[in-house]
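Read the structure below first, then the notes.
Here the complex is missing a single protein chain, while all its other protein chains stay put.
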Amino acid sequence: MYKWIHQFGSPKYFYDISLHLSKWVTIVCIVCFIGGLYGGLVLAPADYQQGDSFRIIYVHVPAAWMSLFIYVILATSGAISLIWHIKITDIIARVSAPIGASFTFLALSTGAIWGKPMWGTYWVWDARLTSELILLFLYLGYIALQSAFDDKRIAARAGAILALIGIINIPIIHYSVEWWSTLHQGPTITKLDKPSIHLTMLIPLILMVIAFKTFYIAIALIKTRSEILKYECNSSWVKKILGN
Amino acid sequence: MSKFSINNLECIRQNNILFKGLNLSMEDGGLLQINGANGSGKSSLLQICAGLIQITTGEVLWNNININQRRYEFQNNILYIGHTNAIKATLTVEENMTIIHSLTGSKSKINYSTILKKIGMSGMNKIFPYNMSAGQKRRLGLTRLFMTKSKLWFLDEPFNALDKEGKKIIENLIINHCAKGGITIFTTHQKMEIDGYPLQSIHLRNNNV
Partner (left out) sequence: MSEYINIFNVILKRDLMLAFRDKTDFINSLIFFIIVITLFPLTFGTKSTIVNEIIPGMIWISALLATCLSLETIFRSDFEDGSIEQLTLSRYPLTLLVSAKIFAHWITFGMPLIIISLLMGILLSLSNEIIIALFITLILGTPILSLLGSVMVALTIGLRGGMLLNLLILPLSMPVLIFSTVAIQNAALNQSIIAETYFLAGILVLAITLAPLATATALRIRLS
């Protein structure tokens, strides 16, 4: 097991397998996108209360879940980097941050667009929206911190500490709709309960979630590849690839 | 009998490899100078030895145990003096010395005047460092050498800013320390000779050792 982890942690190995892997992931992503969008925009019936404007759920919810998921990846990679000093986790964290920030911004903006027809207002200062906004600031702060250092190794470890401190925000966002009475809709999909949403609306949603996840993985793989070249620019295998 | 050793050390700063494959072993009474031009990695090497900089390739061992594994056991035995003097400009000489003394963990009472006399700063007990010259500030920083019980000394350019008298004092101090079984590693710009004591050397050239 340890051998596999160390092998995976080696930048060269990651570089070799990531191109192949990213091709498969992209195919899955495109298939799920097409399926999810068709199912969500065409097949699913209009909501009896909101009409067609509810369809933005197919972008808003996956984006919001991705914003939380990527932050957890950020914090986990950071923890692994601090404890076991594995270089690849530094790179994964560094490339994931802008993607996570974009998803957070997407979640906030699609939420605002949805809010106007549904609640009559673009924004309200309730617990979930405010903590999601704090998450955006945390991402931006993380990116700013990383770019303030010249030495990338120190940048990665400093960012890891920031990410670990901000991790407290994730449960707050997740449980905010249960803990405080809020304008935002309560949780509808939990792992253990029968979901309170109809199956024809649920399946495109799940497809979109998978599509967003594979989108993130594909982009992260590609960006990690190019970062590896930058990190390892002194080693012989990189010099061979670049033809120097 | 203590042993300080380095195995296969590699140092990369700002994407430049300063040195690779460095090996070193020092035992009781060892005195080592690290010299090289500016930017050759002298201070970095010293900081790696003291444990300030974490390295990915190679290891630093104290009594054959990696210093990261028993960090405070190692730090109990070292004294590091860097380029800067680590003194507070708004505290008097005596107050600075009190803090230095507390950090060494020594329970004995400190005799300011004796130490100041030895370092050549008699009577300056109540003076503030912002009124002192660079050489005097350096001497104040070097009073650590008189107050420590540590076996292993890491000194980064200790003779900087000192006049001939000061250099002699510090040289004698280092020789006494090593003669009593201590280990000293220091960096200098140019290769030095020390009378009356065997001195090992490492010369760091850019991109090589």
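Residue numbering begins at 1 within each chain, and the chains themselves are lettered A and B in the order written.
The criterion applied here is as follows: contacts are C-beta pairs under 8 Å (C-beta built on N, C-alpha and C of every residue); 3 or more make two chains touch, one makes a residue touch a chain.
These numbers come from a predicted model, not from an experiment.
Within the whole complex, touches from the chain that is not shown fall on A, B. Residue in contact with the omitted chain (choice from B:A89, B:A134 or B:A179): B:A89. When the omitted chain is restored, the residue from A:V42, A:A148 or A:L242 that touches it is A:A148. Residue B:S102 is the one among B:N16, B:Q69, B:S102 or B:N176 that touches the chain missing from this view. Contact with the undisplayed chain is limited, among A:V31, A:M118 or A:I134, to A:I134. Touch with the hidden chain on the side of subunit A covers residues 82, 130, 134, 137-138, 140-141, 144-145, 148-149, 153-154, 157-158, 161-162, 164-166, 172. For subunit B, the residues in touch with the chain missing from this view are 50-54, 72, 75-76, 78, 80, 82-91, 95, 98-100, 102-105.
Please note the rule applied: only the chains that are shown with their structure count from here on.
For this pair, subunit A with subunit B, the centres built from the Cα atoms lie 48 Å apart. For subunit A in complex with subunit B, the touching residues are 85, 150-151, 233-234.
Against subunit A, in their complex, subunit B makes its touches with residues 12-15, 17, 54, 56.
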